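I have a structure I would like to understand better, so I am pasting it below and will then ask my questions one at a time.
With one protein chain removed, the remaining protein chains of the complex are shown where they sit.
For reference, chains read A, B and C in written order, and residue numbers begin at 1 within each chain.
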Amino acid sequence: MDKEFITRGVKRCSTRQFVLWILPWFALLAFGLFSAGLCLVKGLNQTNMDNRFAFGLWIFLDLTVIALGAGAFFTGFLLYILKLHELRAVINSAVVIGLVCYSGAVAVLAVGVGQPLRFWFTFWYPNVHSMLTEVTFCITCYLTVLMIEYLPVVLKNRKLRQVPSFLVFEFELHKLIYVLAGVGTFLSFFHQGSLGGLYGVLRGRPFAFREGLAIWPSTFFLFILSAAAVGPSFIVLTTWLAEKISRKKLVRPQVLQLLGRISGLLLAFYVLAKTVDTLVWINRTSPDSGFPAVQYYSWKPFGTWILFAEIVVFGLIPAMILLAPRLRARSGWLVSAAALACCGVGLNRFVQTVQTLALPTLSFDKFLSYYPSWQEVGTFLAVVAFGVLVYSFSFRYFQLFPEERELQMEVVQEQEKEQLEMAGRF
Amino acid sequence: MKRYGMSIDVDRCNGCGACMVACAVENNIPPAHQGANDRKGITWIRVYRVDNGEDFPDRRSAFVPVLCQQCGEHTPCASVCPQQAVDVDPATGIVGQMPERCLGCRYCMAACPYHARYFNWWDPAWPAGMEKTLNPDVALRMRGVVEKCNFCHGRWHAAKQRAAAAGKKDIDPADYVPACVDACPTGAIRFGDLNDSATAVAEDARKPESFRLLEKLHTDPKIYYRSKKDWVKEIASAPRPGARKESLRG
Amino acid sequence: MTTTRRDLLRFAGGAAFGAFLTPAPWRLITDTALWSENWPGIPRPARGEIRTKFTHCSLCPAGCAVRARCVGQQPVALAGVFGGLCPFGVTAHHLPYHPARLRQGPVKEAAAAVAAAIAKCGPRERVAVLDLRPGRTASWTYRRAMAGVRNGTYIAPAQPPVSVNLANARTVLSLGAPLLDGWCSPANAFAARDRFRLIQAEPVESRTASLADTWLPIRTGSEQALALSLAGALDTRDAAERTGLAERQIVDLARELKENGPALVIDCRMSQNVVALNVDLGSWGRTIVPRPEAPVPAAWKTAAPPAELAAVPDGSIRVLLIDESAPGEYLPWNEIQKKLVSGNPLVVAFACSREGYGQHAQFVLPAAAFPEVTDDLPAAVDAVAPGFRLATPLIPAPDGLVNPVDFVAGVAGLAAPDALRQRADAIHASGKGKLVTYADGKSAAVKEVKADEFWKALNAGACWTGDAAQPGRAPGRDFSPAAEAAVPALTAVAAELAIADSPLMSKVYQESNLRLGPDRVAMHPRSARECGVEDGAKATLETSAGQRRVEVMIDSGICPGVVLVAARPGFEPGQAKVVRI
Partner (left out) sequence: MFPWNYGFHWSAGSFIFLGAFYTVLTVVATTVISAALRSRRDMRREQVDSIRWHSDFHDLPARDRVCRHVLTGEFQSRECPHAFDCRECSTHNKLIEKCPLAPVTDRDDEIFGMSFPLDRFYHRGHTWAHLEPDGTMTVGLDDLGRRLLGVPDEIDLPQPGDRVHANGTAFRVRKREARVRVLSPVDGEVVETGGADRGWYLRVRPDPLDVRHLLRGSEVRPWLLREMERLQLSLAEEGAGATLADGGVPVADIAASYPDADWDAVCGEMFLEA
């Protein structure tokens, strides 16, 4: 029934099947919106955050999804600025992912502040020395950019492009897309960085505090690096998932491998930088502020294992896998390595947000624990559901993978060949 | 240029809590919502109970009032606030909080190593009739904003006006004292201008047994604690797991 | 030229654009920021003329002088006149607004019932008044009233027969008395604190213990034993046995008290043994003196003598009127109950809330809460000289309240018009002592002021202090042996809670754990382990006062075998049981 909306020549499941797929996600979204509504109407007392655990699940979520969404800016950068044309195959899906992650993050931030109605104060009375100001500015600007970048994808929809003005606008906008890609890169770059700075500047939290260049602590750069490294991995992951769920070939394996390679390379750099940073921190920064670094890891359950896991298990190992052409070539290895990398960035953001706040600063503090309330989890799930829905709709009605039809053809051709060979044999 | 500060004699504090309630009375802090606990309440000044980690009968406790330490040097909270809701008044050295400007992002709370900042998790509410006892000199805060000790800014302002009325440009030191200092029955808390070396506070600050919390963070707090007991002095330094049992009360 | 719609649109657009170049819209937006302060439902503090009023805090017998900052008539902040106040005093002006505050009561019915009950009082049945804070003028009125009633009895908790003079003490041994935490007026205690060495003998590390120079952790209920052994009336080994101290410690303590005099030994009620011990230490007249009292009109001498509850025969009280409006030492209800007649006795309580004896009374009549009350304060336990201090109302009492004094006087048909004034006149007539006015801090000899001024001054915030009486002959040193009580496995010790305190006390009970909250108990890790509970565990607590759910807190400053219970006044230490839920 919605056939005329679906790109000509690509295969999509029946409407009924699609409805069955999105229904549970809609249910989840509804539940999430309800719990978010509670937090907005009744206030943040609905959460399990408190004066000592001022940040919780949500900030962790924000930092993580934004790191994962970095694929959008970085792929755009590689494609439009560095002209890696193979990546045309995934850029649309990257944009959608970026859009999903950033809009989700913004939505959660809006729920997470005590006075959402005052969001604009940050623009009105910006404290230019605060990392959060930088974050707010970048996130809003970049979200706008992403929406504009998403526009062509939407307008290219088979039905919409029948409208001449849409068609023309899409055509013209697409010509200028590289400008937006450039701006997006700039913004996202700073955004990722300032998210890292967010914790790096906390002089009062020696566990997070780092020295760095000028006004930017080392975490600023580490976050950029890790985000750039994980973004492509996440695209590999999502694309693979999309292929598995839709049971179709969507991009050439070479493209995914290229992404994997880039990811691996950056990840290796990141691991190196992170190691150096950690050493400096253990031996200089932390002792200087009177906190022997050992003690951070003597509060159960956050032992040194967490450091090891962060750097080696989720850093070095995936990097190695992604850098090894032979392993990379096997989709199993590629995908699991990408998954590892994504978990790694998640763990890093978790350590930055949760462990920092859990650790005591005063000698008579307790080591704090925190479990999110169901309202918090609900809001979290709302973002996930929102993401899945946006991606599903985009996948169904827009051309996320321009090479899809071509690949279909190739598959058929293969079969043809085989048949001909068979015919020849007899 | 004044640098208001405080000196607290830990050996004299008996942990009665008069300072905490007096602060609440002065600054129109509402009573706890029934859902509030020691991590969701609002206590601009909070008395912690610390101990020497020994077991009965050798266990000894001390009470440590912790309020905003009024950091002077790269004040952790002021630099992080995204919308200039926190500022350090150069004339007094007091770290001010503007709740009407606050977005409620709680970044400053994460930044504060002394946990001296408190968030309004609930709408402020008083039992029927009790709102009559609110202090007219202090504006109320609404749900969703952060607040903290500002050395009873209302009192400072009133004192300033009195001084102006009397034609003096400077506040009479006796005329401006925060509520907690007023209330303390043991006289453990002293308040005054640290820049004026003659004041009792400056004197206390110079005493050998006086110390500040987490001095090595280089935040230059203006609250000077002092005690003759060595194990009490240890509270100034970073936590050492196992060295002292967690203070489960207070 | 003709203007088309297009021109108009152009003009509007241009105007809009131009407006953005003026500061006006920006200012407007900035202001909305300020408007967003006024969240709906947030009360506005009332404005008005700021005045200072003086009175005395009537929450406890210490009766500290209070300076009240008022907006118009309404007090908005309380502060001490001589030094600080306790947290309860600081927030006393909230009491009228306590959610549990009693505002209405069946006054007429109660009066009728009492009259009826008195009428059908049997020959051996009594009409009694229980006065929690004896020594007030109101107490005198009760006694006079009871004198006028057949079998009228005036019951009051035992008063410390002496008062202490901290100023003279150089060594103070406190047997579990919260010396620095509300036992006497904080101003006095801390003024004298630096001059004496404080030794606190107590099973839990109380506030006083933590501030004491020495804390002797002794077993529960062994205070008397320690006192006796210090007086030599009990074998040291035996005492060491009971207190859990080393013999050496007791011996040293005894020596210190002798050598580093003047010494002062106190316990909560200045029991007979403690007084005797002090006499023994030669402190009579130096650190302890007979309890002074302000003069009373000669006409009052006919009043009924105060009786202790124990002295009243069991099952003899038909009508019991309890004045709880001036809280003091609460007598355990089960003790009181014994004294009531078996066939429906009549109990009337005058209180600000139902939480106290009101739970057991047929009638609870609303009495005035602190800043509304008109009353005087008895001499505090640390008052060396007689004094007269009024608690004058800062705000008018709401309608529907009863003044227990008037009620009792009415019942007894005693005309007691303005007893306070009469007493003030009597004091003035005595011509002794001086009048200290708080507003200016001046003191004037009573002789110099006229009776009216005297009275006016007392109401406007002043106190009369008489001359310290000569100690006179010391009481004989006769010791009552300490009861050898079997120490239960787990003893409940009370951390006192007020019957009703300001909602803001949540700062110390709930929003921090500075004081033990109503639903909390604290115990030593070991005893916790024995009860199978850990920190923060929910458990049920069983004591003489009944069973309730509590949260357990671990505190290694508490004697093993003791559970510290936040309990309302009148809670007797004793056997306890903590069971994990």
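Heads up, the rule we're going with is that contacts are C-beta pairs under 8 Å (C-beta built on N, C-alpha and C of every residue); 3 or more make two chains touch, one makes a residue touch a chain.
On a predicted model such as this, the values are computed, not experimentally measured, just so you know.
Engineer: So which of A:Q17, A:S165 or A:S369 would be touching the chain we can't see?
Structural biologist: A:S165
Engineer: Of A:V183, A:L237 or A:V351, which one is in contact with the hidden chain?
Structural biologist: If we include the chain that is not displayed, A:V183 is the one touching it.
Engineer: Would you write out the residues of chain A that touch the absent chain, in ascending order?
Structural biologist: 3, 7-9, 123-126, 128-129, 133-134, 137, 141, 144-145, 148, 156, 158, 161, 164-165, 167-173, 175-176, 179-180, 183, 186-187, 399, 402, 405-406, 408-409, 412-413, 415-416, 419-420, 423
Going forward, only the chains that are shown with their structure count from here on.
Engineer: Taking the mean of each chain's Cα atoms, which chain ends up nearest the overall Cα mean?
Structural biologist: Of the chains present, the most centrally placed is B.
Engineer: Which whole number of Å gives the spacing of the CA centres of chain A and chain C?
Structural biologist: 62
Engineer: Rounded to the nearest whole Å, what is the centre-to-centre distance of chain A and chain B, using the mean of the C-alpha atoms as each centre?
Structural biologist: Centres of chain A and chain B (C-alpha means) sit 41 Å apart.
Engineer: Just curious, how far off is chain C from chain B if you go by their C-alpha centres, in Å?
Structural biologist: Result: the chain centres lie 28 Å from each other.
Engineer: Enumerate the residues of chain B that touch no fewer than two other chains.
Structural biologist: 37, 40-41, 48, 101, 123, 142-143, 248
Engineer: Two or more other chains touching the same residue: where does that happen in chain C?
Structural biologist: Expected reply: 33, 36.
Engineer: Enumerate the contact residues on chain A facing chain B in the complex.
Structural biologist: 43-45, 49-55, 112-115, 118-119, 121-122, 124-127, 129-133, 136, 198, 201-206, 288-292, 295, 298-299, 356-357, 360-368
Engineer: Mind pulling up the chain C residues that touch chain B in the complex?
Structural biologist: It is residues 33-34, 36-37, 39, 41-48, 50, 71, 74-80, 83-87, 89-91, 93-94, 96-99, 180-181, 186-187, 190, 193, 205, 207-208, 210-211, 215, 217, 502-508, 510-516, 522, 524-525, 535, 553-560 of chain C that touch chain B.
Engineer: Any idea which chain B residues touch chain C in the complex?
Structural biologist: It is residues 11-18, 20-22, 24-26, 28-29, 31-32, 36-38, 40-43, 46-49, 51, 54-57, 59-63, 99-101, 123-124, 126-136, 138-140, 142-143, 179, 182-187, 245, 248-250 of chain B that touch chain C.
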